[in-house]
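With one protein chain removed, the remaining protein chains of the complex are shown where they sit.
Up next, subunit A:
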């Protein structure tokens, strides 16, 4: 019955499609016993392209070879459950955040962190780039990271700080549990982060396009971080429909990447102001509604009073919730609160002005 499928539902170039249609080839059956040279004569399409079209359309009958582009077969939800449970998430160092996300940043999904400037998106990315490298004996993934920087906000010294704190933490745990120390060092962490700097949206799209090949060569990669995905798409875009098209194509490339290589994709997004008739303006994530559907999980980071909060806005399996967190010298951490204790809290990053005791 594949022979009854219309030719226009195949990924053939529009110019070729119109030539095929005007020559009278409408369904797969019409092309069945044709040789490329005959097809070329009838339609006026070049010989090589005809060969490709025939290979694409009649791939089932020709030597039984599988197309690279063939979709995966249907699996039952039970098998999907087993698959999902076998993939561990990437832990951040904030227990509150991990619990909110269901263990950590999940593999095979796109997680988006949105927030105003200064709230900690880049810090979060750097934390995740380090955390993915935690050795498996400590519950980590022992993987590598691809960090794509579009804003220029990546500072290596900061990554060194976060790496040092994580390495110290791991060595501490190794001491307590009797494992060998030195499995993870600051040098190994830095060399496990593959860094790309993209200066405009074309470079970003090109990098994303070339990622599958790169990941095949570096199978240890377990996370791809893009900080931020909004930057190049917000300025100088006159044609908004082109922007939507490019963004949604990029989103689909990301989800294909995530599911094919079983990696996590982490994106950061900026905030923009939305004006509604008759209502106050409010801050919403940038890039519009169509982009909002692209990420599987969306976390909005915001300030309330003196504290930073993470708000799980969209998730396929977890309830909407909010947790406070803080950025310390060593990276992203929980806010430690002591019940009715008069001793000082040890958060280094809180502003030095007088603050209320939190209980």
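By our rule, a residue touches a chain if its C-beta (ideal position, glycine included) is under 8 Å from a C-beta of that chain, and two chains touch if they have at least 3 such contacts; residues count from 1.
Here, contacts and distances are computed from a predicted model.
Asks: So one subunit is absent here. Using its UniProt record, which name fits best from "Auxin-responsive protein", "DNA repair protein RAD51-like protein 4", "BHLH domain-containing protein" or "cysteine desulfurase"?
Replies: Matching "Auxin-responsive protein", "DNA repair protein RAD51-like protein 4", "BHLH domain-containing protein" or "cysteine desulfurase" to the record, the invisible chain is "DNA repair protein RAD51-like protein 4".
Asks: Of A:37, A:252, A:306 or A:321, which one is in contact with the hidden chain?
Replies: A:252
Asks: Looking at A:26, A:47, A:81 or A:116, which residue reaches the missing chain?
Replies: A:81
Asks: If the missing chain were put back, which residues of subunit A would it touch?
Replies: 1-2, 5-6, 8-11, 14, 17, 69-78, 80-81, 83-85, 102, 108-110, 239, 241-242, 244-246, 248-249, 251-252, 255-256, 258-259, 276, 278-279, 288-290, 292-294, 296, 298, 313-314, 316-317, 320
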